[in-house]
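Heads up, the thing below is written out as structure tokens.
Note that one protein chain of the assembly has been removed; the remaining protein chains are unaltered in position.
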Amino acid sequence: MNGAPPTTSAGGRAARGAVVAGLAGLVLVFPLTRSGIEVNVYTEAVIYAIIGLSLNVLVGYAGQISLGHQAFVGIGAFTAAYVTTVHEQNFVAAIGVTMLVGAAQALLLGLVSLRITGLYFALVTLTYGTMAESSLFNITSLTGGAAGQAAPKPAAFASDHRYYFLCLAFLAVVLYVDWRLTATKAGRALLAIRQDRRVAASFGADLKRYTLIAFMVSGVFASVAGALLAYNTGSVVAGQFTFQLALVFVIMTVVGGLRSRAGVVVGSAFFALTGFLFDKLHLASAVSAIPLLPDLPADLAPLVLGPLLLLFTLTRHPGGFGELLRPIGRWLRAAPPADRPAGARVESHA
Amino acid sequence: MLEVDGCSVSFGGVRALRDISLIVSELEIVGIIGPNGAGKTTLFDVINGFRRPDAGRVRFRGVDITDLPAHQRAAAGMARAFQNVGLIRGVTVRANLLAAEHLAAHYSASAGILGLPATWSDERRLSRRAETLAEILGLTYVLDRTVDGLPYGILKHIELAAVLATDPDLVLLDEPTSGMGPGETAAFADTLLELRRTFQVTILMIEHNVPFVSKVCDHVYCLDFGETLAAGKPEEVRANPKVVEAYLGKDEASRRLAARTSREPLVVVDDLQVSYGTGQHRSPPVLRDLSFEVLEGERLVLLGLNGAGKTTTLATLAGLLRPDRGSILFAGRDITDLPAAERVALGITLVPEGRQVFPGLSVEHNLRLGAWMHRHDAHQVAECRDRVRRLFPRLARRGWQRAGTLSGGEQQMLAIGRALMASPRLLLIDEASLGLSPAISRAVFKMIDEINADGVTVVLVEQGTAALGHADRALILERGRIVHRGTSAETDHASLRERYLGTPV
Partner (left out) sequence: MGQALIIGIVAGSGYGLIALGLVLVYKSSGIFNFAQGEFGTIAVYALWGAHSVGVPYGLAMLAGLAAALASGLATERFVVRPLFAAPRVTLLVATAGVSLLAIGTEEWLGKGQLRFLPPALGRLGRVSVFGFAVSDQRLLILATLAALALAGTWFFARTDLGLAILGLSQNPLATELMGISAERLSRFTWGVAAILGGLGGILSAPLASGFGAGFVTLSALIPAFTAAVLGGMTSLPGAFVGGVVVGVAESVAVTYSVFHHVPGAPSVMVFALLVTTLAVRPRGLLGSRSAAGAPAEPSL
């Protein structure tokens, strides 16, 4: 199992190089060839990837459940809009305040999670999310009430393309921090805590401390994503942050594959792009070709396909996209084969 | 180094620990022995911080740590291994060791998350440290294998490595030689002494293997029923008559029934192999090449140390586990693939380990559910209920009490009574005497004799030899194989007892 490193042939290296180049081209070059709203859609996909990663920290790494994640994102969006529009501060200040507010809100919820656990906590997050939508986000002085709040892009990144690359840069930073989280003691502490609290305690990991750290990291990622989302569309409205959105977030993370960065990124982007792809590939009329079924509007496609994918993932293929991507990732890194794939596993009591 | 002072713990109506005190001095190896259910693991939970004692204090290096949370005790230098192996599943051995080095990291959590420069070199240091540790314990070859699917013995070694990775001063080991054969045990004894020397650790361990304990420990405590029975040098404790009684039960004139001839086999087990888990997480076989018979109307007892496979055997007979290979015949019928619920209909009932009553339901309701299979036959249900009332008058008096509030012995009686409500032909009972006082255990065994006299075939799983006086035949299991079979008279041979039952001679 642990022999000498595998030898890579020239052909193998060339193949790997080609795949990496292709991916880079897709992400970096392709959007430059498109324009207008289409680029905004791609930007949204990047932002969704950040949201997915934030939820992954909470659900995948810390073993918590959040059905109100749209509130985390919304708070970021409204904070950024508020700071930019009402206080007329610049982009950096807005992002800074957003991160603080996001961390603070997540910390509060984290403290609640120490007291109220498991299923009941899931219920609390759900209720919190819908309360945020109907109440918090309607405080007119802060959020502009029903009309919402404007959020103009920062001047330096006003063009769609530039803004896309800005978001991509943020995604890169988030991926880096996520990587360092899992590769150092905090991530390992979370791993132990999630699996077996007694073992974690005997390794010296403080459950309270690391749970709160996980919440805060998740909160910061999510609120930054919210801010980026606000700038992308140019305005924020309370009605965006629905219960359905919260479920889509959970679905895209689980289907993407918990604890798999690549899987979560791909899964989230996929969900962000579903409606768009549906339109482009004219799938709506394909659906109505099936007798008795009317046209499926593009914006409903994620709501119908998403749960089906979720149920399939949970019952049949718990690793999600991540599990599928794992061997590809191994090949790209020319790493030795693993003897078992990890991933979201449903643990049963023998 | 460690001082437990008068600790008592109760939960669920059970007095798990009664005023226990013990002292472990620096660099000693101290053993805690005693039958199952004596409170040994609960004692560890108190020392370790997983349970607060209702009374008493715990002192570590002179400092009172009774109120200190578990993870801070780990930071103070106390490490613990668990009975069912405390490792993180689904990841590699290396990941486990790195996780165990949590306290050894020199950087803060936030520094790690931000990826500050110092963290990279520290990570490399931790990695090298883990490799060194693995080398010392001979685990280098599994370092990058995932923990699942590795044999139990290796897992115990890995857990030991993880425990040492936390850089402890005091190590708590829970049944470290469980599942090991005599050769491995001897080697492990040497390993333990070597580790004490190399790492300068003090060791406190729970064990059942008394010869091993005698070889390795400086000092031994024997617990039973939550109390300290004896304490002192290993030889003294072994010879102590109270200790002998706790393991063996009082040497009463046991009823040896005349071997009844022309008894037909009720159950025929042929070449059984059983493993746990599914697919990739399948364990190595827990039972191998198991073949035996159970004769109609007899009392058979399965003996052996923890981890030998006794509970697994009963579970397979009851239908909770499917064998990989082999067959089971019941009254001539092949039931190998029959689900548990249907075996009840055939007349096989299991009283599982730990009683497993319905805690929120009353005694009456528990019994009523036991009669589910023939619940539409009111007459038979009434008959069964009368029989149970006759056998267990104490239960009859507590009909409407919630089962969770009954004492241990009463719950055991309820579990057996509930199984009887199904009018079984074959009654399987797993560790009926677990956690019960000798007097109550004897009473329970007498009741089982009565049930058997009524014509029910009984298979018991027991750890000690107390049940031999209530059985016709005995099988001794060791690591999944039958190593002795014979009548209970044959089995009651002193050297067999010592070797396989781990009881002092």
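Per-chain residue numbering starts at 1, and chain names A and B are given in the order in which the chains are listed.
Heads up, the rule we're going with is that a contact is a pair of C-beta atoms (placed from the backbone, for glycine too) under 8 Å apart; a residue touches a chain by one contact, two chains touch by 3 or more.
Here the structure is a predicted model, which means the values were calculated and not measured.
J.: Thinking of the complex as a whole, which visible chains are touched by the chain that is not shown?
T.: Every shown chain touched by the left-out chain: A, B.
J.: Of B:92, B:349, B:433 or B:463, which one is in contact with the hidden chain?
T.: Among B:92, B:349, B:433 or B:463, only B:349 touches the chain that is not shown.
J.: Which of A:35, A:90, A:134 or A:159 sits in contact with the chain that's absent?
T.: A:134
J.: Return the single residue from A:17, A:234, A:297 or A:327 that touches the missing chain.
T.: Candidates A:17, A:234, A:297 or A:327; residue touching the omitted chain: A:297.
J.: Identify the residues of chain B touching the omitted chain, counting contacts across the whole complex.
T.: Touching the chain left out of view, chain B contributes residues 318, 320, 340-342, 344-345, 349-350, 352, 356-361, 365, 368-370, 372-373, 375, 418-419, 422.
J.: Kindly note down the residues of chain A that lie in touch with the hidden chain.
T.: 59-60, 63-65, 67, 112, 115-120, 122-124, 126-128, 130-131, 134-135, 138-140, 145, 194-195, 197, 243-244, 247-248, 250-251, 254, 258, 293-294, 296-297, 300, 302-304, 306-308, 310-311, 314-315, 344, 346-349
Here is the rule we go by: only the chains that are shown with their structure count from here on.
J.: For a test of understanding, state which residues of chain B touch chain A in their complex under the given definition.
T.: 48-50, 69-72, 74-75, 79-80, 82, 86-91, 95, 98-103, 105, 107, 109-110, 112-115, 119, 123, 141, 143-146, 148-149, 162-163, 166, 276-277, 280
J.: Which residues of chain A touch chain B in the complex?
T.: Touching chain B from chain A are residues 1-2, 176-177, 179-181, 183-189, 191-192, 195-196, 198-207, 209-210, 213, 217, 338-340, 342, 345, 350.
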